[in-house]
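Please see the structure below; I have some questions.
Here the complex is missing a single protein chain, while all its other protein chains stay put.
And now, chain A:
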Amino acid sequence: MRHLLPWREPVPPDGTMGEPRARGRFGEYGGRYAPESLVEACREVDEAFREAWVDPGFRGALARLLAVHAGRPTPLTPAGRLSEALGVQLYLKREDLTHTGSHKINNVLGQALLATRMGRRRLIAETGAGQHGVATATAAALLGLEATVFMGERDIERQALNVFRMRMLGAEVIPVTTGSRTLKDATSEAMRHWVGATGDSHYCIGSVVGPDPYPWMVREFQRVIGDEARGQCAAELPTGVPDYVVACVGGGSNAAGTFAGFADTPARLVGVEAEGGAGAARGRLGVLHGCRSLFLQDDDGQITEAQSLAAGLDYPGVGPEHAHLRDLGRARYVTVTDDEAIGAAVRLARTEGILPALESAHALAWVIRAADTGDLPAGSTVLMTLSGRGDKDVSTLKELL
């Protein structure tokens, strides 16, 4: 049995995962590399967010929406049978149990409320797996806003269920036919559209990417995952703080929100990327979609297409704060393959009765591999964010299994 805290000295806050430095910088990353036409719109979002985030009225309204509409707090579930098999203590933070089925709703409710406060009538969003699109459509319906969602044609094919859900909720889904026809191109198209719509629309970015203040703002809206988990761990884990905190990384919003709750603890932070979308593990410095970060590129500096069975991880970069955490060594970024993720999804379904989103299955696949190889010491406690449920991936899995 493990000791109770404080057998280990708590680590003092190291200044990471706080407010970004001037001009939205996390180390050398971040910034506001937006077309001049969008700079004023970004500044307005920044100003509105700063005001709202210290306004108890706003915080209260958001907390209430999260509780009564999104179903927070989400439970911390011990994965008993799997833990026993792996020889580690695995706890799952259940974002799959939120309304709409993924962590995306946390951020979207925040931004939708902010948009309302700013007098905007419409939300613009990009989506890959469709989860952010569904969350946006949901929040828009709830708050009486319009929603326009850009989605790559390829993702529209593989996430047909979510496309239908968005349309049911009254959102307009616009197919994007350029480039790889996935998340990267949907994001470019949403930005282009925003240039002509700044007057009445708010661009609701779905991850910790984009021009300042989005990476910071989205992390703050997702911080609820980490803060809740921190409290739950303190109450329920023998060690109080887990040894490892693990989350999958597409743009990195669920990971950032989770990590934020543990940044000032000794927990080791692990971000798990898809082999074919490993911006943090294998990207190089660049600028895309408004921020300076790490992106997959070819020898000529063109952004390359990410490849992952999990549409939500099919992004060729990561948010700037992850690039910074990587440089600092505060978080570690690893990759898993499609096959490992599929194996992990099936294993979680059969041992715990939970079918995870393929994105989340990446995080689990690393836990399984690391426990097998001893990379995760036997007896470690592991908190893993289960970012979403697998319903959207059933047809993909059906074809493969």
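What we mean here is this: a residue touches a chain if its C-beta (ideal position, glycine included) is under 8 Å from a C-beta of that chain, and two chains touch if they have at least 3 such contacts; residues count from 1.
One rule holds for everything that comes next: contacts and distances are computed from a predicted model.
Chemist: Name the absent chain as its UniProt record does, using one of the following: "Carbohydrate ABC transporter permease", "Peptide/nickel transport system substrate-binding protein", "Methylene-tetrahydrofolate reductase-like protein" or "Tryptophan synthase alpha chain".
Modeler: From the listed options "Carbohydrate ABC transporter permease", "Peptide/nickel transport system substrate-binding protein", "Methylene-tetrahydrofolate reductase-like protein" or "Tryptophan synthase alpha chain", the omitted chain resolves to "Tryptophan synthase alpha chain".
Chemist: Quick one: say which of A:297, A:337, A:351 or A:396 touches the chain that got left out.
Modeler: A:297
Chemist: Just to verify: which one of A:195, A:349 or A:397 makes contact with the chain not shown?
Modeler: Of these options, the touching residue for the absent chain is A:195.
Chemist: In the complete assembly, which of A:27, A:78, A:179 or A:343 touches the absent chain?
Modeler: Reading the full complex, the residue touching the unseen chain is A:179.
Chemist: Since one chain has been left out of the picture, which residues of chain A touch it in the full complex?
Modeler: 23, 31-41, 178-179, 184-185, 188, 191-192, 195-196, 198-199, 285-290, 292, 295, 297, 300-304
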